[in-house]
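Taking it in order: structure first as structure tokens, then the write-up.
Apart from one protein chain that is not included, each protein chain of the complex appears where it belongs.
Coming up: subunit A.
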Amino acid sequence: PLKLLQPKAVPKRLGTSQKKPHEPQLPRSLIKEIFSHFVKMPVTRDAFKIVEKCCERYFKQLSNDLEAYASHAGRKTVEVADLEVLMRRQGLVTDKMPLHVLIERYLPLEYRKLLIPVAVSGNKVIPSN
């Protein structure tokens, strides 16, 4: 109700902070870290910006796809099955590369331990790649 009260003219683009505070997005540092982990090469600053844009597009597309799969199954809730179908279509999950193998390879150890308890039960061997 009081939103017209004193709209201060704040100059935009002051200093270095340019990100919009209300848009949820992954931390840039995280994107950067993951990307450079996989790329194993130096990456220019502008190239990272492109990667960030790609991530935004990726999430947009992902949510579209998951919605489509869920509604196709007559649900309003996205479930893991939808994700698996999606990853099959993307060619990430195949008969030779089931989902749990991908989990084993790519999720951090804490998650792997939790997701695949079989791999750590019995002995202390950490599931290795």
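Just so we're on the same page, a residue touches a chain if its C-beta (ideal position, glycine included) is under 8 Å from a C-beta of that chain, and two chains touch if they have at least 3 such contacts; residues count from 1.
Here, contacts and distances are computed from a predicted model.
J.: For the chain omitted from this view, which of "Translin", "Mitochondrial ribonuclease P catalytic subunit", "CENPW protein" or "Exosome complex component RRP45" is its UniProt protein name?
T.: Matching the unshown chain against "Translin", "Mitochondrial ribonuclease P catalytic subunit", "CENPW protein" or "Exosome complex component RRP45" yields "CENPW protein".
J.: Can you name the residues of subunit A that touch the chain not displayed here?
T.: Interface with the chain not displayed, on the subunit A side: 23-27, 29-31, 33-35, 37-44, 46-47, 49-51, 54-55, 57-64, 66-67, 70, 76-80, 83-84, 86-87, 89-92, 99, 102-103, 106-111, 114-115, 117.
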